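Removed: one protein chain of the complex. Kept in place: all other protein chains.
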Amino acid sequence: MPAESRPDPDPPAPGADASGDPWARLDFDRARRTGDPEVVFGSGKTPDQVVQLLTELHAAHPGRAVLATRLDEATRALVAERLPAASVDPVARTATLGPMPTPSGTVAVIAAGTSDQDVAAEVAVTVACFGSRVQRINDVGVAGIHRLLDAKPEFDSADALVVVAGMEGALPSVVAGLTGTPLVAVPTSVGYGASFGGLSALLAMLNSCAPGVVVTNIDGGFTAGVHAARIARTAHHPEETR
Amino acid sequence: MPAESRPDPDPPAPGADASGDPWARLDFDRARRTGDPEVVFGSGKTPDQVVQLLTELHAAHPGRAVLATRLDEATRALVAERLPAASVDPVARTATLGPMPTPSGTVAVIAAGTSDQDVAAEVAVTVACFGSRVQRINDVGVAGIHRLLDAKPEFDSADALVVVAGMEGALPSVVAGLTGTPLVAVPTSVGYGASFGGLSALLAMLNSCAPGVVVTNIDGGFTAGVHAARIARTAHHPEETR
Amino acid sequence: MPAESRPDPDPPAPGADASGDPWARLDFDRARRTGDPEVVFGSGKTPDQVVQLLTELHAAHPGRAVLATRLDEATRALVAERLPAASVDPVARTATLGPMPTPSGTVAVIAAGTSDQDVAAEVAVTVACFGSRVQRINDVGVAGIHRLLDAKPEFDSADALVVVAGMEGALPSVVAGLTGTPLVAVPTSVGYGASFGGLSALLAMLNSCAPGVVVTNIDGGFTAGVHAARIARTAHHPEETR
Amino acid sequence: MPAESRPDPDPPAPGADASGDPWARLDFDRARRTGDPEVVFGSGKTPDQVVQLLTELHAAHPGRAVLATRLDEATRALVAERLPAASVDPVARTATLGPMPTPSGTVAVIAAGTSDQDVAAEVAVTVACFGSRVQRINDVGVAGIHRLLDAKPEFDSADALVVVAGMEGALPSVVAGLTGTPLVAVPTSVGYGASFGGLSALLAMLNSCAPGVVVTNIDGGFTAGVHAARIARTAHHPEETR
Amino acid sequence: MPAESRPDPDPPAPGADASGDPWARLDFDRARRTGDPEVVFGSGKTPDQVVQLLTELHAAHPGRAVLATRLDEATRALVAERLPAASVDPVARTATLGPMPTPSGTVAVIAAGTSDQDVAAEVAVTVACFGSRVQRINDVGVAGIHRLLDAKPEFDSADALVVVAGMEGALPSVVAGLTGTPLVAVPTSVGYGASFGGLSALLAMLNSCAPGVVVTNIDGGFTAGVHAARIARTAHHPEETR
Amino acid sequence: MPAESRPDPDPPAPGADASGDPWARLDFDRARRTGDPEVVFGSGKTPDQVVQLLTELHAAHPGRAVLATRLDEATRALVAERLPAASVDPVARTATLGPMPTPSGTVAVIAAGTSDQDVAAEVAVTVACFGSRVQRINDVGVAGIHRLLDAKPEFDSADALVVVAGMEGALPSVVAGLTGTPLVAVPTSVGYGASFGGLSALLAMLNSCAPGVVVTNIDGGFTAGVHAARIARTAHHPEETR
Amino acid sequence: MPAESRPDPDPPAPGADASGDPWARLDFDRARRTGDPEVVFGSGKTPDQVVQLLTELHAAHPGRAVLATRLDEATRALVAERLPAASVDPVARTATLGPMPTPSGTVAVIAAGTSDQDVAAEVAVTVACFGSRVQRINDVGVAGIHRLLDAKPEFDSADALVVVAGMEGALPSVVAGLTGTPLVAVPTSVGYGASFGGLSALLAMLNSCAPGVVVTNIDGGFTAGVHAARIARTAHHPEETR
Partner (left out) sequence: MPAESRPDPDPPAPGADASGDPWARLDFDRARRTGDPEVVFGSGKTPDQVVQLLTELHAAHPGRAVLATRLDEATRALVAERLPAASVDPVARTATLGPMPTPSGTVAVIAAGTSDQDVAAEVAVTVACFGSRVQRINDVGVAGIHRLLDAKPEFDSADALVVVAGMEGALPSVVAGLTGTPLVAVPTSVGYGASFGGLSALLAMLNSCAPGVVVTNIDGGFTAGVHAARIARTAHHPEETR
């Protein structure tokens, strides 16, 4: 189809494959427009594409870490091999390349169970790349409510909360009842049977009886991290703004 | 169709309409088989049918209250008019006719919000008809966890728990984490949007991370009441069995 | 059932009905815990219950407006009659009673179409009650993208964005691509056929390709307003903090 | 992310990985709170994590069997190798470690078909660990009703019933019509096409026309076992309490 | 639009409205093609349209009853007024006009509960119109299995069975296990909550573990009646074919 | 909320209400951008809003008919009263105001049953407003395939086909197998039970085995009319272009 | 668990495993009760279980073929190896053991596409085992309606029709419009995207506008074969009954 679809004989643009067909119109201006880092969504891309995109984006933004998410094992291996300066996280399934920003504000990442750790880790890496500190609080599921209450001082001073839970997705409601801090709920695909791949947790969180609970897609750790970091880094911190 | 379908010229059986077609094979033996009272499921029946069934079942079981559930306003009015001895509950949408049994054991009925009161009331009436005491605990939603914790002594000594909640359906998980008493969760249709008429609460409860949480249909107060009363009335009560 | 369920002969607590059964454990401490106003969720409550709750909460918090949401026509009429000091909004279906707080920060509320105005109005009332200014931008659906681009200066300086849309729910993705401000998407039930009461818009928003889009329940204007106001009022405003 | 998320240089807590990040806040008090054994939910955990948790929980509760469920083949193999004292059940996909409790009361586990045996086995192991006797009744599907009627004497004296069925999920309704014993229905994922992984059986059981049928998640053998054992072990047994 | 869409100035065809636009191409040949009567599906048609169609079809087929189904109250009233020779059934919501055919073979119509009577009645009228005898058996739900077993002799000699049930839809599986007669299952919309308007019963019946159970749409009494009558009237009846 | 949300004291813009809040940014340029008429989507708008919008759009485009769709009975009555020059169609639920364009090309609108006529009528009005001729073919459902085959000459010369069907939605597949003309399928909400408001027809059409069948929303007559008219009016018509 | 669950020391029953636990209560009486052969549903059983069941059932019914369905490749291989007298069909995924019955009546099996052949083959094997002749008609999808019309003489004389189709599932409606023979529709899982594993075809068939179309589960070839054979073998065949 090339003849019909790409009559233009110009040299390949950045991010173009050998046939001259640009498969990705790189957007070097997002940072300027939004104040955020560049990000590569790894799902559906080949390992080679991810490495190439990380390389080009890092070259365009040498002063700030570029983030790649949803990297499968083969991609993480190729990134580690080709880009030794990259930091690869096998739990979060992410890679970062370049210096992390100086953090401003704090996001508490609260996870219900051991099985939710990979999503919580993706939140954490994302928050750090988008410019805030991370405070992690693990294994505080609602069936052992005293553990959550014990952990309350750990998240009381955060600027934003991300609450990660699968199965019945009840944790965000309980946490939101304990605080007035902006809170993002992340349903995970942890569960079986009628959890329907995280649908149950998603619906539960959307129906939270606690005021102000907003929700991401199932396993949407990246989305939650972006939103929470944007809140935390612009929050008023008297001690910092002096 | 009568000619083809009902060749039998016998006189109408009890519970038969004028044309001789029996529309309900009354089952006078359920009590003997199961130890439970007779029940009329009012939904889909005319007010006249409900009154007739209550009358016939009461005549057959004069010593024990008969229960009718899911009665709409017109049916409750007709029952009140025709059967003055009946006890009609407009919140639970029930009627009972005949003496209540002596209760054995206690069922605590815990409801999350004001809007769940009608289902909780149906649980309560059912428990009483099926032979146990009721302890009601209202308005202890998960978004105000301290209220639930304050109420813990009220349900600690119950033989069975029924936990009623709509929206995100999180309450049963939290309660089940506080106790080892058998617990039945009842999702209600309270909510809007993605609650999908109680589906969200139902799915959440089915996916509870707390051990041993069993679930009824949406707004299934009658089912929960039957199950819980059966547990409570056969539980070991040393002080009673003396 | 009262005899079994409420052995306690104490006088009725506030928010209790005539039989002494408290149908709502009022939580006078939420404001202290969260910094937010008291709120009455009107759905599933009788007009009388709403009026009583507004009255009691206002008495407990005379210095700050109490908010009631999801009030049907009958309830709004009774509130207007019994509580002349209340401000009733027929589009947002809300009532407020008491002085509004001094706003801090700004929330831009962006709505796709005329039919989304009631949800957008609920967002606006909620934001004001929870302590921020509101900037409304209407009728900027994605099928006329130039109108949205023309409106960009109007929302560029906001501290948080709430984007309200029904049908295909595309607007939040486009807006989120234009800005780095924290953004909450609200799907509405506007649409027909395969919109399935807002499900299509909800799913679209959960799957936004733009980073950081978080979502509320269908028609979840109250949730969005709470979340956005919490962000805006704690955002760093150099000119205000002088 | 460790630097930001875990500033605490304390030595690893029990159940913590090498980096010092506790991935599981072990709850050594559940037994005291609920009277139940400790349980490891194996799904989503690595074989090493399961072995470590079993080891720690057994050390804390040497007098009572600890249960691990939903163990895949690799995990069962590692448990068998590292913990030779453990009892591994390949059909139920469980492991237990420590002495089983003296049983009190009886739970009859009734399964519809050969393909439901793994879920029925999980129920049986759970019931035993939670302190009751098990009476198993297999292959009594509703399409051969005489086999079920023949088996009635086998379950008539049980204190609780667990009924396991896939496909159309009709068995619990028929059994519940024959008895007044508390009954838990467990839908299984057995079926094809429009069984939708057990959804059909789940919905059928939730809509049972027989009074008192409560339901677990699809393949929820563990939940049913916990609930039924709690009922059976507290039921009044005159001959035992002498 | 008439000018563009209907350039033809011909006089109105039968079944055409005043503007000359034929809104129904009447098919006077169905009887010849299929051996079945003519049928008017009343849903979505005005009372006037139903009366006109019945009149025209009866005129074309004076020797055999024409059937109209799914008639709302207004339509039934108009039919009764305009076509006094018609036989209107308010429970089945049908009307027939013309002489019923001599029946051949027998269809047993088995219904689970009182609330399923309207659908069972539609089956019965349809079977009679399509040329078979009807044997009705009511109120034999699976929760009282002995009533069904008692009724077995009533349906043992039928040529086809139609089994009507709502809620969990278990009855067809039990009946199909008792017989080798061709059986059609009809799910009804009887139920509440997670019955989802009959979806639960439909799914259950599609997943029947008993061999040979085929299913209609929810409340599909007409479909079942047609299918069963076709079976029964062509079945081999030695005594009749003499 | 006005004070905060609309600081601008400017006079009301066209399409603004009394409070100065513009509830619709009128887009007078769509015609220039797309070659299509202006359209008012009536659903969710008050009768007054529809009348006002029709008036303003007609004033801005006096030479070409403006279209309003999905008008309920009250709105149609007000339009007829206030805008006597408007043409109101009660079946299509539309109104047009201004001269219709000279048609170019032909769209055949094929409908399966009598109950699909309202959607077919909406297609027809839309096609005419968007500039093409309409050829209507009614009552050619797939259960009487000979009627469809008889009608083939009627649609063989059209430039585009719109096929409207509810229930099983099979008609588009059959028509598409008979022709190579571009074809749009419109599922309607006609049906009951498992038609789920048109979902069954929608899914069937999306899965058509005939090549090139594209689909609209349920009852999406307007969408189909726009798409088909755009095809027909730009199709090559040698006899017209002379 | 054996000790608790199987106190009975009796020797293993037929179909029991080594531990004495009967995993299948063999039902040697089905043939007498229903006139049908014995059947093994292979799904969810091990190859060894299938071989053992075929062996035992064949021993009990040496005069009539036993059928096993839904056999995966490993099971078919083991059956072929252990039971050389069995007839294994890799397309239908079935095995039969023993002499086939003399057929009575004819079932036409009509399939829409090449991909539906496996389900059609399962229908055919089942029909033959249950006692009727099979007439197969392939590749007559609705997008080439002339092929179906050409094949009409092939199915006009059948006693029952089974129509197999995936994707939009339209074929049964068209066939049912051409004939008055009892017709069973079988939706297949053939398709992609919004076919949702056959759900689209299932829903379409349930909503057929043609009278008398009954439906099986997705890929329910066995069910259709049983139902159709029961019809065909009892149909009146004057030439046979002489």
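Per-chain numbering from 1; labels A, B, C, D, E, F and G assigned in written order.
Heads up, the rule we're going with is that contacts are C-beta pairs under 8 Å (C-beta built on N, C-alpha and C of every residue); 3 or more make two chains touch, one makes a residue touch a chain.
Everything numeric in this text was worked out from a predicted model, so none of it was measured.
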Margin query: Considering the complete complex, identify which of C:Ala59, C:Ala74 or C:Ala143 is in touch with the unshown chain.
Written below: C:Ala143
Checklist line | Residues of chain F (touch criterion as defined above) contacting the omitted chain | finding: 33-36, 39, 159, 178-184, 202, 206-208, 211-218, 220, 222-224, 226-227, 230-231, 234-238, 241
Checklist line | Residue numbers in chain A that touch the chain omitted from display | finding: 1, 4-6, 21-25, 27, 30, 43-45, 49, 70, 189, 197-199, 202, 217-220
Next item on the list: Over the whole complex, note the residues of chain C touching the chain we left out.
Entry: 112-113, 141-145, 149, 167-170, 173-174, 176-178, 191, 193-196, 199-201, 203-211
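One rule holds for everything that comes next: only the chains that are shown with their structure count from here on.
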Item checked: Computed distance of Cα centres, chain G from chain C, in Å -> 57
Margin query: As a quick test, compute the distance in whole Å between the mean CA positions of chain A and chain F.
Written below: 43
Margin query: Counting only residues that touch at least two other chains, what does the list for chain F look like?
Written below: 113, 144, 193-195, 199
